[in-house]
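The complex appears here minus one protein chain, its other protein chains still in place.
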Amino acid sequence: MIVVEDLHRHFGGFRAVDGASLTIKTGSITGLIGPNGAGKTTLFNVIAGRLPPTSGRVLMDGEDISGLPPHVLFHKGLLRTFQIAHEFGSMTVRENLMMVPPDQAGERIWNSWFARSRVAAEEKRIRQKADEVLDFLTISHLADQKASMISGGQKKLLELGRTMMVDAKIVFLDEVGAGVNRTLLNTIGDAIIRLNKERGYTFCVIEHDMDFIARLCDPVIVMAEGRVLAEGTADEVKNNERVIEAYLGTGLKNKVKEAASHG
Amino acid sequence: MDVLNALVAFLNFVFIPGLAYGAQLALGALGVTLVYSILRFSNFAHGDTMAFGAMCTILMTWWFQSIGISFGPLPTALLALPFGIAATAAFVLATDRVVYRFYRRQKASPTIVVIVSLGVMFVMNGVIRFIIGVDEQNFSDGARFVLNPQDFKVMTGLAEPLAIKTTQAVTVVTAVIVVAFLFWFLQKTRTGKSMRAFSDNEDLALLSGINPDRVVAVTWIIAAGIATIAGVLYGLDKSFKPFTYFQLLLPIFAAAIVGGLGSPIGAIAGGFVIAFSEVMVTNAWKKIVNYLVPEHMATDSLLQLLSTDYKFAVSFTILIIVLLFMPTGLFKGKSL
Partner (left out) sequence: MNQRSLILFALVACLYLGTGFLQSWNLSLSILNAALLATIAALGVNMQWGYAGLFSVGTMGFTALGGLAVVLVSAKPNVENWQAGGWGIVLALVLGALSVMAAIFAWRKLPKGRTRALVVAAIMVGGFFLFRAVFDPNVMAAEAINPQFAGNLGGLGLPSLVAWPVGGLLAAAVAWGVGKTALGLRSDYLAIATLGIAEITVSVIKNEDWLARGVKNIIDLPRPWPVPYEVELQQVPAFLDLVGRWGLDPVTTSTIGVKLLYAGMFGLVLAAIIWAFERALHSPWGRMMRAIRDNEVSAAAMGKDVTGRHLQVFVLGSAVIGFAGAMMTSMDGQLTPGTYNPLRFTFLVWVMVIVGGSGNNWGTVLGGLLIGWLWLVVENVGPNIMGLLTAPLPDSWLKAHLLGSAEHMRLLTMGVILLLVMRFSPRGLIPEK
C-alpha cells in the first residue's frame, strides 16, 4: 500500500504538485487521470525517487520512503515506466530487458573473471525470461534490434516489458498506452489485469484514454493543478461536476450541460 | 600588548594581500561563471586565457617602455591593457568561430565541450610558451608603494610598518570598477538584459527574438576582457609565469563553485572566501600574536597552519566542504 500525505513539489515558484494526498491499495489497479499539466508525472517522479519532495511524505506499507533514491525503491519492489520512453539506445531490445533483474551474479565484476560458468548459466535463464516477455508483447522479431531504432509505440512496450522482468510489488505506469494501437492497447490491458490477478502486482496507471481506464481501474483518482480533485469508480468520476469543470473549463461545461438538456 | 602594532601587522600581512588576491580571484571566477551561465560549460582554458591576455599586455608594455611612454606613478601595463584586451578578445572570438560554435550548433553535451576546452587550453598554452617562453617575467613599473612603509613609521611612530603596494591599490580599484561596470551592464543595458534572459532560459530567450550569436559574442568579449584584466593584475601583483596561470584554475573554479556556478555575486564572494582562507591559513601569525600577548608568553614558533606550498590544499578543502554540505554554493548558482 502506498500512502501519499500532503505532498508538495515546487519548481521555483511553480507548484507542480500542491498538497496531494492519496492512497493506492495493495492489489488494486488504481487509475490516475487529470488534464495535461495536472502534475501526474511529477507525482510519479516524487514517489519513485526521481525528484525529492519539497514537503510531505510517501509511505510504502507503513515505511517512510520519501526521498529514497530510485534504485533503493526498485529493490523494495516499486517500479515505474516513463511517459517519454527511456530506453538504453545503444543496446539491443533483448539486452534492455536482460539488464533489469537485480543482483545478477554477473553484475559483480569479479564474477566476470572468475565465475564464468555461473554467470553463463544465469544469463541463459535471464535470456529465456526476456524472450518470454518479448513473445508476450508480440515484439520477438525486434529482439536483436538496437533499441534506439524501434518505433515510439514499440519503445512503450519495451518500457512495460522491463517491469515484467522482475517480481514487482507495485508498478507505476505513465501513459504506457500512448502511441500504441488499439489492438495492442487491449493486449496491454489484458496483461495488466493478468499480472494483477496472477502475480499480485499493484498498479497505478496514468492514462488519458477513458475507455482503457474504465475497463481496468478501480478506483480512479483525478488530479488537477497539483491536487487530488476526486476519487471513485470510473463512472463516478466521469459524472463528477468538478472533474468535468477541470477538464473543460467552466464555460465549456455550461455549454455541455445546455447541449445535454436540449438533447 | 600592543594592539595597534598587531593591527598594522594584520593589515599588512593578511588583509591587504588577501584583498588584492581576492579581487584577482573574483575577476577570474567571474569570467568562468559568465561563460558557464551563457555557454553552459566549464571553461578549462580560462587560466590560459588570463595568461594570454597578460602576455599580450606585457608585450605592449615592453614596447611602450622601449619608446619611453609611461604612466607616471602607475604601471605602464594599465595603458597597454586595452590593447591586450582587444588582442585577447580577437583570439577568443576566433576560437569560438573555429572551435566552439560547431559544438554549440550540434548541442553537444557539456562534458564534450569541456574536453574541447582542454584542447583549446593546450593550444593557447603552446602559443604562449612559443611567444614569451616559460620563464618568469616582470613588467611592473611606476611607483612601488602608495604608502611607503618608512613614511608610515615616521608618520605614526609605530614599530610596525604598513605598506600598500601600488599594484595592490591598482588591483582593488580596477576590480571595483570592472565589477561595477559589469553589473551595470547586465542590469541596465539591452544587451546585458538579453544575456540574463538567455542564461535563465535559452529557449524562451530565442522565442522572444534575442539574437543568440550576438549574446555569445558579447559574452566572449566580456570574458576575454575580465580574464585579461585579472591576468594582468595578478601578474603585476605577483609575477607573470605561464604555468602559474594554469595552476590558478583550481582556486578560480573553487571560487566560482563556492559562490555558486553561474552566479556573478557568488563568484565575487567565492573569490574573497578562497583568497582570505588561503592567506589566513598560510600566514605565519607569530608576529601578530607576539604583539598581543604579554612578553613572557611570546612564542618562537611560526604559528603557521599550513606552509604556503599547500595553498592549493586550502581551496581544495573549501571546495570539498561546499560540495559535501551545499553543492549549489553560497548563492544558488545558474542564472545571471
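As written, the chains take the letters A and B, and residue 1 is the first residue of each chain.
The working rule: a contact is a pair of C-beta atoms (placed from the backbone, for glycine too) under 8 Å apart; a residue touches a chain by one contact, two chains touch by 3 or more.
Because the structure is predicted, anything quoted here is derived from the model rather than measured.
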Exercise. Could you tell me which of A:E95, A:D218 or A:E236 touches the chain that is not displayed?
Key: A:E95
Self-check item: Identified contact with the non-displayed chain, of B:M155, B:L204, B:A298 or B:L323
Solution: B:L323
Exercise. Determine which one of B:Y21, B:F139, B:F198 or B:F253 touches the chain that has been left out.
Key: B:F253
Self-check item: Hidden partner chain, touching residue among B:V14, B:V123, B:L158 or B:L330
Solution: B:V123
Quiz item: Which residue, B:V99, B:A197 or B:I265, contacts the hidden chain when the whole complex is considered?
Solution: B:V99
Quiz item: Which parts of chain A are in contact with the chain that was left out?
Solution: 48-50, 69-71, 74-75, 79-80, 82, 86-91, 95-96, 98-100, 102, 104-109, 111-113, 119, 122-123, 162, 166
Practice problem: Could you list which residues of chain B touch the chain missing from the display? | Solution: 41-42, 44, 99, 102, 110-112, 114-116, 118-127, 129-131, 133-134, 246-247, 249-250, 253-254, 257, 261, 305, 307, 309-310, 312-313, 315-316, 319-320, 323-324, 327
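One rule holds for everything that comes next: only the chains that are shown with their structure count from here on.
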Practice problem: Could you tell me the distance, in whole angstrom, between the mean C-alpha positions of chain A and chain B? | Solution: 50
